[in-house]
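Following: one structure in structure tokens, then a few remarks.
Omission of a single protein chain aside, the complex is shown with its protein chains in their original locations.
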């Protein structure tokens, strides 16, 4: 299904410019600068690709006022000028995706097993072989795909989409407009034990997981329920695949965490943070707002200042690594020798001076 | 549901002291020192919180003989004195959790697909949409929640609880009183291939996974079946979420492994060990009893002595990391220069002495 450029601008804003007659042109999708054809719209989000943009075959180009000023004189095609071309691209792509998505028929698939005390909104779609336990609440426009499990008293907010095979354990709550990918597990027990003569005694995990609005959760990601209090995920948080969030963690609004990261128990992460892939955050520490932890980095102490933080051993040829890594344990000795040499040198130069 | 303090002590031991009339007080749950109200019991497991304990609003306080001696004179409320207050708290919390849990009705849900040759104990509970294959055995009091898959000839011990969507592949065995969280996969093939002119030829994995009693396995954790022999998980082992245990591993009794850790093939880990989050254990190595591997640490060689072992690059501001990390490869050169300087200094001081 196509969209006319004028309609795009009516819906998403931006200023349509370039050849006036092109305003009626209809586009059917979005493509990168070099792959776009006459039926696509494309976007320039990084000025260093200006020369590539100049030669795009796209029907229209989304770009910033600065790039428009530079390209306008040489590029004759239709342009949509907007302060944030990349976000504009995302919104436009959502529009195309929504138009191309197969229709969804609300209702409960006959093979689903839904407890009679569960509350399913009239406009919700419950897929085949879904299990919904007693007291659970599924919001208006929510979609629960095949094979999901919604435990007793769990709440799925309006317009939230659970893809196939998601597990939401009892009494956990997901806000509105969320997206959860297959295999994610929300609300398994936190890892809590008391040690008794070497053996472990389980501490029941009686808190829940409470997830805000507009949260996306990746495939096979796990978020544990709290021990006594709840595990809290703020609004707009984006979690990639295979992330582990332990019990009692708090993740601030709009923080994004890349795949394979792990957040240990009771860690508190601020707003607008980014945590790189496979980064690990120790338990019981606090990360301030707007902190960026690099991929592969282990944060073992609280971080109180915004900024980027890093700590991983750089990759080298194996033989070089062997030589360097073996010397790491010598660092204390090296420093001592260095101090001794400094002292000796000082005494030598003093002696030298005296002799003169 | 509430429990009188006298009943608690009858069941769990400990000495009830403080105001005699309080012995009949009933408590409805457990809460931390600062959150407990008059209907809660609380606990003091770390003496540094004594002053906080003094002001708790809880109906009763679980504490050690030492803390009781110190607090008794100033704290008037009911107290349960026990050698290990934290373990006592865990046991008490289990009691409350059991009383508050919704009732379970043994039997097989009509939507489950159970092979006629499987053996299901009369007191077992098989949830909706569970699949149990030929020859599998489900023990007395076991609970198999919605959507689980139990392969042919697999064995689930008495009183073991599989939460929703757990997979147990053919012929694998789980002991008694175990807990397995959603998404866990027990008994997928180990990663075994022979190389033939660059391509990989699969080696069938014909061993099983054998899991002891009282083992807890976290969400989305995977334990691979052995290649020829079995993968073995001892009694009382506790595994957090998203742990990978490869084929032919052996994990000793009462060892605890935190989330995102990986144990490579044929590694043998002793008893009473702890492996930190995201730690990685190389294949074919042996870790002695009572070894503690820190989070984020890769153990590439066997460890024969108990103790704590660590190895991760400390996190710093990104700019500082860039400067330091770049110098790692210079360590061999730095050491050589240092040796040269030492030699030169030695010759200088000798020259100096000769001249005198």
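Chains: A and B, in written order; residue numbering restarts at 1 for each.
Here is the rule we go by: a contact is a pair of C-beta atoms (placed from the backbone, for glycine too) under 8 Å apart; a residue touches a chain by one contact, two chains touch by 3 or more.
Given the structure is predicted, the values throughout are model-derived calculations rather than measurements.
**Q** Which of A:75, A:96, A:191 or A:309 touches the chain that is not shown?
**A** A:96
**Q** Would you indicate which residue among A:183, A:212, A:226 or A:283 is in contact with the undisplayed chain?
**A** Final answer for the missing-chain contact: A:183.
**Q** Which of these touches the unseen chain: A:14, A:77, A:147 or A:204?
**A** Of the listed residues, the one touching the omitted chain is A:147.
**Q** Of A:79, A:143 or A:165, which sits in contact with the chain we cannot see?
**A** Checking each option in A:79, A:143 or A:165, the one touching the absent chain turns out to be A:165.
**Q** Taking the full complex into account, find the residue in B:174, B:251 or B:264 that is in contact with the omitted chain.
**A** Considering the complete complex, B:264 is the one touching the chain left out.
**Q** Just checking the interface: what residues of subunit B touch the absent partner chain?
**A** Residues 113, 129, 131, 134, 147, 149, 151-152, 165, 167, 169, 183, 185, 188-189, 191, 193-196, 198-204, 206, 220, 222, 224, 228, 242, 244, 246, 260, 262, 264, 278, 280, 282, 293-294, 297-301, 307-314, 316, 320, 323-324, 327-328, 330, 334, 337-338, 341, 344-345, 348, 351 of subunit B touch the chain absent from view.
**Q** Suppose we count only contacts with the excluded chain; which residues of subunit A make the list?
**A** Output for subunit A: 30-32, 35, 84, 86-87, 89-91, 93-94, 96-97, 102, 109, 111, 127-129, 145-147, 163-165, 179, 181-183, 214, 216, 218-220, 236, 238, 240-242, 254, 256, 258-260, 272, 277-278, 295-296, 312-318, 321-322, 325-326, 328-329, 331-332, 334-335, 338, 341-342, 345, 348-349, 352.
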